[in-house]
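First the structure, which I've put down as structure tokens, then a few questions once you've had a look.
One protein chain is absent from this view; the other protein chains keep their places.
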Amino acid sequence: MKKFAYELFLLGLIGVVFAIAAILDPRFLSKNVQLELSSEIWELGLLTLGMTLVIITAGIDLSVGSAMGLCSVSLGLCMHANLPTWLCALACLVTGLTAGALNGSLVAFMKVHPLLVTLATYGMYRGFAEGLQSATTNAPVDASEGIKSLAAGTFPLVPLLFAALTVWTAILLGRTAAGRGLYAIGHNEEAARFSGIPIAKLKFWIYTYTGLLAGLAAISYSARRSATAEAGMVIELDVISAVVIGGTSIEGGRGRIAGTLLGVLLIHETRQFVDWYWQRSELTLIVIGTLLILAVLGHRFLFAQNPKTR
Amino acid sequence: MNKWLSLIGLSLASLLITGCSGSDSERDDGTSTRPNSDRITIALLPKLKGIAYFTSCAEGAQQAADELDNVELIYNGPTTASADKQAQMIDKWRLQGVDVIAVAANDPAVLSESLKKAQDAGITVITWDADAQAEDRSFFVNQATAEAIGGGMVDTMANDLGGPDAVGEVAIISATATAANQNEWMKHMETRLQSYPNLKLVATKFPGEDQNAAFQDSQDLIKKHPNLKGIFGISSVSFPGAAEAVKQAGKTGEILVTGLSTPNDMQPYVKGGEVKTVVLWNTQDLGYLTVYAAAAIRSGELQPGATEFTAGRLGKKQVSGDQILLGDILLFTTENIDQFDF
Amino acid sequence: MKYRREASLLILVAVLSLLATLFDGSFVRDNTLDILINSIPTMIISCGVMLVIITGEIDISVGSLLGLLAAILALLCSTVSPGLGIHPYLAIPIVLTIGTLIGLGTGCLVVYGRVPSIIATLGLLIALDGAQDWLMGGGDIKHFPQQLRNLGTGTKLPINLIFTILVVVATGLLCRKTALGRRIYAVGSNRSAARLAGISEAKIKLFVFALTGLLTAMAATLWVAKLGNVSTSTGAGLELKVVTCVVVGGIAIRGGRGRLLGVVLAVILITMIRTVLNFMDLGSEAVKWQRAIEGVMILVAVTSDHFSQRQQSGGSS
Partner (left out) sequence: MNRTPDPIITIESVSKSYGGVEALSEICVDILPGEVHGLCGENGAGKSTLIKCLTGVIPPETGKITVDGTPLRHGDIHAAELAGIAVIYQESTAFLDLDLVDNLFVGREIKKFGWLDRRAMEKRALAVMQRLDFTLDLHTPLREFSIAQRQMVEMARACLRDCRLLIMDEPTASLSSRETKTLLGLVTQLRAAGVSVLYVSHRLEEIFQLCDRVTVFRDGKLVATTPIEQLNRDQLIGQMVGREVDVLTRHKEHTERTDKIRAKITGLCSRGRFSKISFEVRSGEILGIGGLVGAGRSELARAIFGVDRYDDGEIQIDGITLKKGSIQSAIEAGIAMVPEDRQHQGLILPMSVSENLSLTILAELTKYRLLHHDREAERVQSLMQHLAVKAANAKMEAASLSGGNQQKVVLGKWLATKPKLLILDEPTRGVDVAAKAEIHRLIRDLTEAGMATLIMTSDLPELITLSDRIEVMCEGEIAGQLEGGTATEEQVMRLAFPRGEAQRT
């Protein structure tokens, strides 16, 4: 149990949010409300899966939100052209894959610092999304019936997909050679290289995977709202916050999917409840920012594994 | 052991944070989300919070809510003009069971799903300021259509530059290239410009929400186009940015800037001469009317097919089809701007 | 070659100027001063963030911080409600103090709280943005006293530019001519060695964060003075622009390396991209791609350096 002490702590915090909600407005906790509000969580959840891997290798991807916007626009263009649903979805995923692969190859093969690469592509992908949208449809595109029934219909495809990917990512991280390699890279890239870990390959694939997830998230988002360049705006802040609150070290080498899931849940519930009860958008920002700092402080001072080392 | 202590500590801290801010906000706008059978809860959703335009609408709305003693008003909106965030808020209001949701839509397509769901849940949905898709709401409190706004700005500019035969180059400074409202207005502006053959649109810029960029773009336009006579600043960022750029370039009087703004907000530039005419309507009245309309629709007083209804101090207001008309566009100039305070 | 980076940035600036001159013969004459003035906020803040990055940390909260400080200054100075109408010469020192204190607070989180700086400042980026919106309440704040506006719009003498040059020169002197400056580099270059040399890493880091806060407050003041308008979007996205400039200017993101001159050139370069694109006849369709074009240029600037560096140093350790 000691191994999961921090996860328990996060659970406790989520409990605190629920407790506050129970006192202030119990309606927030009703099954119906929680279910309805959960539609917001899937995109955040999907993106954190990739981001956890990236941050474990001591990397970062600031461009996920922008990539999601670009994917959404490409999906919109395909739907606008009345292409078959599967082709639309495929185009969206391929866009994400390509965006991720560009990040990945610059980080892995050109060895540019991931912060720099994704800082640049953050502006670039959003720029392309906006350019593409305004040069073609010049307006968001309504999700086609096909896409709607695929991702926002009665069959919970997105949640199931998210669950499956979560399990897959957790297994990848905890039970495979690749996962062990990711931790090794995060702790000490040089030593990992000398141990024969295929660093470039692994890095390339995790950024590409993150791009693919951005594509998935874009489909989910577009089905709920519409295909627009606005998709994923500033979501990267929530994604990074959720991963870090989940106990993944921004310095690399430490982190678990279980923590990330709880981080997502904590951010989601906090945001939703503050929005729900106080109805002040700016207050939500203040609370989320403070939560992020407090969580990391809490982790540092309560769960530092080895107080002897600096 | 100390883990649990810490947990308690943290929870206390978070309680404290949320607690403090809670009392604060309730004092500020006196909202309460408790439903009450004989009271009407109206949720007023602007395109974005924090700009003078919508704040003055909210002031008017609050006046109306105070007059109608059975109305509780919730006013909240996204901090950027994001349709997605608006949709999230509509969803929450639906779940909280408000009675009326009044939306200034950032994007009809994005909001459609949420509005439909709200209507299905028995909530009265109306739009104000910017319309959604017609089937997604019962009434639209129409202060001006996109066509009237776009056309109005062009007419004003042409008028200030010398009437139907106005000669010169004009430019538009918008927000982002994907801003739905601005794009809609620009479409109509370009159409209307065709009726002024000697006004030539030489450039359109998209500085986003960045003040500095809006200023820089205006500055560059002024230098690049020496024959520039007019700039349309069609967002809350680009209008003052353009006016300031004209002022600092020493082109006051030579280049005119116009756009949409509350009179208070642009008053210094109207006085200064960079802006001859500001186009707008009475925003306080808009908020006021919206709340009255919402209450009237909810109580069944105002039903489809009606041709007019009484809105407090505004008196009888015309209803045309599913549109409630606010009245004419106001033009603020140096003569009349001091008469308005919003 | 030691000044490789600076030389290539200079060449890029020259190429862009030339390009713009093709479209407008008097581009350089007409625009040099304006480009410099428009670069002021980025330039001043970059000086601080550069030092932070040299110590091996990062500060991405400056955009929100600038917004918050501008809002505070606006509320203090504005002559119309909700402004308090305080004399700017009283209000400015207050804002500078608040800026420095917030910077110091960030430093404390990083140094004593041991929160990684990217996370601490990410949290602040989000929270301060909320605080700014909270404070602004209604809408834009205008109506500033002339003494304040004069700092930004002195037509005869660009006081703000002169002041910025002073800041840059002072930063340069700090880097090259003072013990403190060398210690900032030393901490970023090898922190354990710095400790053994008797340098207090904590003090150095607190200093650079506090300085960044102070410089951000100065930039906020000049921002308000120049644009005469504070809105809730003031400062949004500035942090990314600043970090981009610092990195393109050749400051190693891992700390210890880089020169101010490169950063100054990078700020000018990145500021002028917009103006140059404005002066090229992009046509109504191409204008929509402006942000994408800027993005591509920045990506090229950030990565091209790695191409050449790789060739230079080969694969050695």
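To keep things simple, chains are lettered A, B and C as they appear, and every chain counts its residues starting from 1.
Rule of thumb we're sticking to: a residue touches a chain if its C-beta (ideal position, glycine included) is under 8 Å from a C-beta of that chain, and two chains touch if they have at least 3 such contacts.
This structure is a prediction, so every number in the text was calculated from the model and none was measured.
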Checklist entry - Which of the displayed chains are touched by the chain that has been omitted? => result A, C
Checklist outcome for this item: Of A:L119, A:A139 or A:A192, the residue that touches the missing chain is A:A192
Item to check | Given C:L16, C:A194, C:V248 or C:L299, the one touching the chain that is not displayed | outcome: C:A194
Next on the checklist: Could you pull out which residues of chain A are in touch with the chain that's been left out?
Outcome noted: 171, 175-177, 180-181, 183-184, 187-188, 190-198, 253, 306, 308-309
Checklist outcome for this item: Residue positions on chain C contacting the omitted chain are 173, 176-179, 182-183, 185-186, 188-190, 192-199, 252, 256-257, 314-317
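Throughout what follows, only the chains that are shown with their structure count from here on.
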Checklist entry - Hey, which pair has more contacts between C-betas, A-C or B-C? => result A-C
Checklist outcome for this item: In whole angstrom, the CA-centroid distance of chain B from chain C equals 32
Checklist outcome for this item: Whole-Å distance, C-alpha centre of chain A to that of chain C, is 29
Checklist outcome for this item: Touching two or more other chains in chain C are residues 129, 133, 288, 290-291
Checklist entry - What parts of chain B, by residue number, touch at least two of the other chains? => result 49-50, 79-80, 177
Checklist entry - Considering the complex alone, what residue numbers of chain B touch chain A? => result 2-3, 6-7, 10-11, 13-15, 17-18, 21-22, 25, 31, 33, 49-50, 74, 76-80, 82-85, 87-89, 91-92, 95-96, 107, 109-110, 112-113, 176-178, 180, 183
Checklist outcome for this item: The answer for chain A against chain C in the complex is residues 60, 106, 110-113, 115-117, 119-128, 130-131, 134-135, 237, 240-241, 244, 249-251, 280-293, 296-297, 300
Item to check | Parts of chain A lying in touch with chain B, wherever the complex brings them together | outcome: 5, 8-9, 12-13, 16-17, 19-20, 24-25, 27, 32-33, 36-37, 39-40, 130-131, 133-134, 138-142, 221, 224-226, 228-231, 233, 272, 274-283, 285-287, 290-291, 294, 298, 301-303
